[in-house]
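Below is one structure, written out as structure tokens; comments come after it.
Removed: one protein chain of the complex. Kept in place: all other protein chains.
First chain written, first letter: the chains are A, B and C, and each begins at residue 1.
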Amino acid sequence: MGAPGSPPSGQQAYSTWRLLREALNGNRGWAPVWRDAEPRSEYDVLIIGGGGHGLATAHYLSSVYGIHNVAVLEKSWIGSGNAGRNTTIVRSNYLLPGNIPFYEFSMRLWEGLERDLNYNAMVSQRGVLNLYHSDAQRDAYARRGNAMALHGVDGELLDREALRRMVPYLAYENARFPIKGALLQRRGGTVRHDAVVWGYARAASARGVDVVQRCEVTGFRISNGKVMGVETTRGPIGANKVGVAVAGRSGQVAALAGLRLPIESHVLQAFVSEAVKPVIHHVITFGAGHFYISQSDKGGLVFGGDLDGYNSYAQRGNLPTAEDVCEGAMALMPMVGRARVLRQWGGIMDMTMDGSPIIDRTPIEGLYLNAGWCYGGFKATPASGYAFAHLLATDAPHETAAAYRLDRFAAGRMIDEKGQGPQPNLH
Amino acid sequence: MRLPAGGRIDRARPLAFRFDGRYYSGFAGDTLASALLANGVRLVGRSFKHHRPRGVFTAGPEEPNALVELGRGAERTPNTRATTTELREGLEAFPQNCWPSLRFDLMAVNGLLAPLFAAGFYYKTFMWPSSFWEKVYEPLIRRAAGLGRLSGAPDPGVYDKVHDFCDVLVIGAGPAGLAAALAAGRSGARVILAEEDFELGGRLLGDRAEIAGGSGSAWAASVAGELKTLAETRVLRRTAVFGVYDGGTYGALEQGPAGGVVRCRYRKIVARRCVLASGALERPLVFADNDRPGVMLASAARTYVNRFAAAPGRRAVVFTTSDDGWRTAADLTRAGVAVAAVVDPRSDVGADVTALAGDAERLTGAAVARALGGAALRGVEVAGADGARRVIACDLLAVSGGWSPNLALTAHLGARPVWSAQAQAFAPGATPEGLRVAGAAAGRFTTAEALADGFAAGAEAAEACGFPALRIEAPGAGPEAARWATLRHIANARGKSYLDLQHDVTASDIDLAHREGFRAPEHVKRYTTLGMATDQGRLSSHNGLALLAQANGAAIGEQGPTTHRPPYAPVPIAAFAGAERDGAFRPVRHTPTHAWAERRGAVFVEAGLWLRAQYFPNPGERDWQESVTREVRAVRNGVGFCDVSTLGKIELFGPDVATFLERLYTNAWANLAVGRARYGLMLREDGIVLDDGTTSRLGPEHYVMTTTTANAARVFQHMEFARQVLWPELDVQMVSATDQWAQIAIAGPLARETLARVLDPGFDLSDAAFPYMAAAETTVLAGAPARVFRVSFSGERGYELAAPARLGEALADALMAVGAPFAITPYGVEALGVMRIEKGHPAGPELNGQTTPGDLGLAKLLSRRKDYIGRRLGERPGLTDPDRQTLVGLKPIDRSQRLRAGGHLVREGAPASAAHDEGHVTSTAYSPTLGHSIALALLARGAQRLGERVRIVDPLRGGEVVAEVCAPVFVDPGGERLRG
Amino acid sequence: MAEPGSHLERLPGAAVAWLAARRGQGEALARAMQAAFGLALPDTPRWAAASGRRAVWAGPGQWLIVAAHEPVPGGLAQELAAALTAVLGARAAVSIQSDGRALFRLSGADARETLARLCPIDLHPRAFGPGHAALTRLGQIACCLWQTDDAPTYEIAVPSSYAASAGHAFAAATARLPASRTPP
Partner (left out) sequence: MRIPCPHCGARALEEFAFLGAADPVRPAPDAPLKDWVDYAYLRDNPAGAHREWWRHAFGCGAWLAVTRDTTTHAILAATSALGGAGPGAGSP
């Protein structure tokens, strides 16, 4: 085990030089980014779910833990789930000791991702601002920022004037809830979400991992309490170990193995505006309403808010939440009023009962679970993949993910950042 | 060029406007695009990536090129479609995404470097060195991308929001929609007809159709006239239905008329039935340099000459794969535009169709291989049936690749469109409940079919709502052919063949994506950005899918189109927000003494939705600290009062209230006597503290509970759940009385004397008659009902007096008057907070949803003799772990140092690191009573560490303080002052 | 046809009491109210009035009793409580709410259009008319509203701490009405 290894030999290396050469050649020499593999009958490890987490798991299994006989099974096209529809924010500004080291580990992996993958996922450390509007909120952010600092994570508490110098366009006057300052994490930012999926798929595929699309897992083969493989829409596939990384579908897939989880599936919406010239240079989160925003490199204002609030697998949003989110926008930064919403979509979130994830073994031998990412799992992608690979390879939790146990609810050791208790739609 | 006659413009109303700094004139009834074309303006914009010169391409909302910045200053609106912008006097528009100017755009070099900038190039480079991404590469990419500019100033527009209800919603007012609205409207149903355009008629406005022997547009006008007479039918022009949502709810956006107060109006329409008559979208053709200004959809060219009397060129070529395209030749010729040729790759075009070309050359079996020209079209290179190439000069090329039903709204709830081989287009799949598609959107492409379908759909919808079904005979319509072929790509070694005009996605990008393994349509979309521009693939989707199918060796129907999402028409962020923005973002709750406190110069602070007096500065006081210190001292030494009406107040009635409270609270309630109050602790079912407060028994079956301000709504809901769902057998009624009472805390050694003077005579306030934790009903201010509670948050002798809210100000005045001899002092929430910290009462920062009763030193309130919410789960090992952090007090060793909330606690001598983090400071205050800073904190095993020293580290803000751990009650731990 | 426009007034002196039936005592309460005040408590979202008092349905088993005035604050509730205790014993719950609710009256041809901007319910005459009541939202504020006549006139009760915001919401909604409306 150790740092991710050097690029695999099977991979077409990307470089500026290569780009120039191909441009002159009509771009005819480019090879598929990953192999669209046919499933084989047997693997050492099967990963269910070709989202960011599943693919990252495969990448680290092969590049760090030397396990190559791996397949990632994706029911649709890779990245069709939340990896392909999230608002791309990465940060490690967490509060609780169970979370901070994990998300910071993830941040470090993001910082080295391009070199690790030889793929530009556009990790953009533009700074994440969480605004506060009252003294109590400031104190809560101070508590959080100090917790981060004690873990070696960067953070700054800005007062109103410092914030104003950074983002002059907020509604400092005439606000219903005055803007008093912000917790800033400069290393936080955004990452081009689809590129993360493709980059991991490419790297894993080059090391021999089979990325199998249009292959839905429909059942488990379990014998004497041990998993033997899975049933899929493309036939049965055997395996020693099976890792589930299906995000919003966690409850469903677990049910195929007879498990009930501390998870509800909820819809979270996101919105993108028509492209406009750069106006918002950071990630900004409103502290007195449900609204956060960043601007994509293409120019769209990418924003969102809270869950729609009820169990759903429909992968689409409603109007009241759109209104709520846009009200937040117009309370915080009324200069975006004339940007037009271009698209509104939803994703299915695996909301846990304490708002924190699960990376653990299950009561079924050989069956492992990576779930409960709520609406914060994109930023976790590298660390989640790494830690899940570690668990699959060694049967022991990765040190940064040791708290993400399935039995923590029975033990009363919840990791409840928001203090909302067992009501997933409040996390 | 403006045609000398015809069109639906009002030549009596000329309008002056500006584009790109130059003055032009048009007429009422024009769009900005039609007026520009009438003025001979061809170049209107630059594309997103290649910055290629572009002209008007459509006559509708799907326009990819003619996007402008409209207006100046705070009124500037980027990305406005010139094709749907109604011309008005003084309109000012500016080209966007070009620098330094529209004609000479430096970024146009991007076009030359296009092979380098092929789909996905950025994923393969810009990786070295990694710090360059944020500093160099990304800013460059960002600056080049984007379209128009936001003004940067708060949007001054007024946005309206309305809830509408109807029996039948008809979307689109083409022949099908008009017919549907008429059929439903005549039946008496409540009908809303929503049309995106500012005129009703749909294609009837742009085409020379014939209905009932007259012109199509005349028929539309007569229907519009009749609809106006139907009492329950409302016609909403300029209103695009942008989304279909659950439960028959539709989102619509109405543009305010020019000069109106309202910029736009967001309508939420709840309809029992819906007829979607949204028409069809014409498809462009894919050939080299098909983006030159002068290339335009054939139907748009017809619309410009027929509806707007604006000739988009002088000499035209029509390139079509549809029968319908041929009509263009006839209409252009009639309008005086020379038509050089009609080019149709099909060789089986019927004679009735080719006849439409009139004198123009008919080139069937041929194709346009390339458009020529730069900033304007100069001609086309045509590849004949024999393969020979020739150039035909023209400045207008009208293209038609056939039509696709405009079905986006059918897919918003998740239905997938299905391929119709017969229509050579995607057709609606399963439709949302209650919605029927009609007209061209349903594949009934001719006017005659659309009319018949519309009448039937409208009648059916009305009937489904319980109105009589009216079978209306559709009027006859002129002959019309509707047949086309899908043409993929006329490959050409030179020039770029654009699919997505705005995003500059070309046919070769599809090939490249395919080569690199992006083969699912959704992958191709995300890799190339095809269909992700402002038109959302309305123009490019079909052709893109066709090319991809070819590359995949599949039929186009095997792979569905990419997902359609709302909004169908883009909605300004401000429109969704409506009036709920800026200071009106959320309502304000005022306390009963608000105006009084305002007059006394109080400074207010938000507490949830409430505004509360934070402190009452006196003249000459330097800062808030000085005022707060004075207020605290006044209470500790004399008497003060504070409005605590924001605390939640819940009235409980019934014989089973005591049982109910037993189950809600952790402590005992069965034995609370009438006239007594008790402190109670409420948990969530998971054993974590939810809230605390006092509940008083005012009568045998009447209790009143107080909750914290912050948790009032949540606690009420929690209790309603317990009452209705968990224990419906209990006879308990409950109602919120929070707003009914002005509740004033009167505290301090002189509180009793003060209170005695405001209560109506006859109430015995002696400690014997009204001891600590007594509660009673009485009267105040000459007969008004009142409640008195002997409770205290400050630690002083305290009472809370409740009177009807309208008397809040009178009560405050009365207290000031009677308390004058005692120098009575109103105090705000800041002083309240200081005193509660001095007394170690947990509040918001301690009741943070993560603490147990044990953590807060309240384990003694956990009854062992009964069931209550939170009991069993509170017994879990993690919640009873002796290593948990518990509430303690902290005093700085150096008393001059200030403690700050949010600092973390580390054992003396241990390093400041996560491994040694033992807790944090929750609340701090300067204690006027002790004369130094004090704090409450949560510290690991805190209760056992009294007297120990800890470091309070604050790496975030710098500074470190050593403090002594003490019991959390700083003032009067024995509670003597409280009891008097 | 009524004049266009609408008129909003606050009803400051109005009296409100909240009334709820004890478990299983709904019918007894209804009889008692009939006997004591001639009021027929509606059991659906409607109101009934008699001798200057209006009983507005306020949820299952709950009513708001509304009168134009009361002698002292809370007098209406006291009167109710006294009468019901006399008839029923303590078999009903009565809570003083005169100061807990702010009452508005909105009347005139534009009233419906104004409310359409604030309330997510259908107030069209075919769906809602004199005699009807509803518990719903007024913008972001919970409200109880009822229609008293065809003017149309609505009375709207909101928690009194929201009175100023409710007033602003009415004003903002009125300002946004289309300039020229087609008459209903």
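One rule holds for everything that comes next: contacts are C-beta pairs under 8 Å (C-beta built on N, C-alpha and C of every residue); 3 or more make two chains touch, one makes a residue touch a chain.
None of the values given here were measured: they were computed from a predicted structure.
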{"item": "Chain not shown, its touching partners among those shown", "value": "A, B, C"}
{"item": "Contacting the left-out chain in the complete assembly, out of B:D731, B:E796 or B:D954", "value": "B:D731"}
{"item": "Contact residue for the chain not shown (choose from A:P8, A:G238 or A:G309)", "value": "A:G309"}
{"item": "Touching the absent chain when the full complex is considered, from C:V16, C:L64, C:V94 or C:I121", "value": "C:I121"}
{"item": "Of B:A520, B:L873 or B:L938, the residue in touch with the unshown chain", "value": "B:L873"}
{"item": "Positions on chain B where the hidden chain makes contact", "value": "163, 245-249, 268, 270, 413-414, 433, 685-686, 717, 720-721, 724-726, 728, 731, 733, 867, 871-873, 875-876"}
{"item": "Absent chain, residues of chain C that touch it", "value": "20-27, 29-30, 41, 43-45, 58-62, 120-121, 134-137, 142"}
{"item": "Interface residues of chain A (partner: the chain not displayed)", "value": "251-252, 255, 260-265, 309-314, 318, 320, 353, 409-410, 422-425"}
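The rule we apply is simple: only the chains that are shown with their structure count from here on.
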{"item": "Chain centre separation in whole Å, for chain C relative to chain B (CA means)", "value": "32"}
{"item": "Sequence positions of chain B contacting 2 or more other chains", "value": "161, 268, 580, 584, 586, 588"}
{"item": "Where chain A touches two or more other chains, by residue", "value": "none"}
{"item": "Complex contact set, residues of chain B against chain A", "value": "48, 76-79, 97, 115-116, 118, 121-127, 130, 133-134, 138-139, 141-143, 145-155, 157, 159, 161, 243, 245-246, 249, 251, 268, 412-414, 508, 512, 515-520, 522-523, 526-527, 529, 532-534, 536, 563, 565-567, 570-578, 580-586, 588, 605-606, 684-688, 844-845, 848-850, 873, 876-880, 900-904, 912-914, 917, 920-923, 953-957"}
{"item": "Partner chain C, residues of chain B touching it in the complex", "value": "158, 160-165, 190, 228, 231, 234, 260-262, 265, 268, 270, 579-580, 584, 586-592, 610, 645, 651, 653-655, 700-702, 730-731, 733, 735-742, 783-785, 804-807"}
{"item": "Parts of chain C lying in touch with chain B, wherever the complex brings them together", "value": "12, 18, 20-24, 61-62, 72-74, 78, 90, 93, 95-101, 116-117, 119-122, 124, 126-127, 139-141, 159-166, 168-169, 172-173, 175-176, 178-179, 182, 184"}
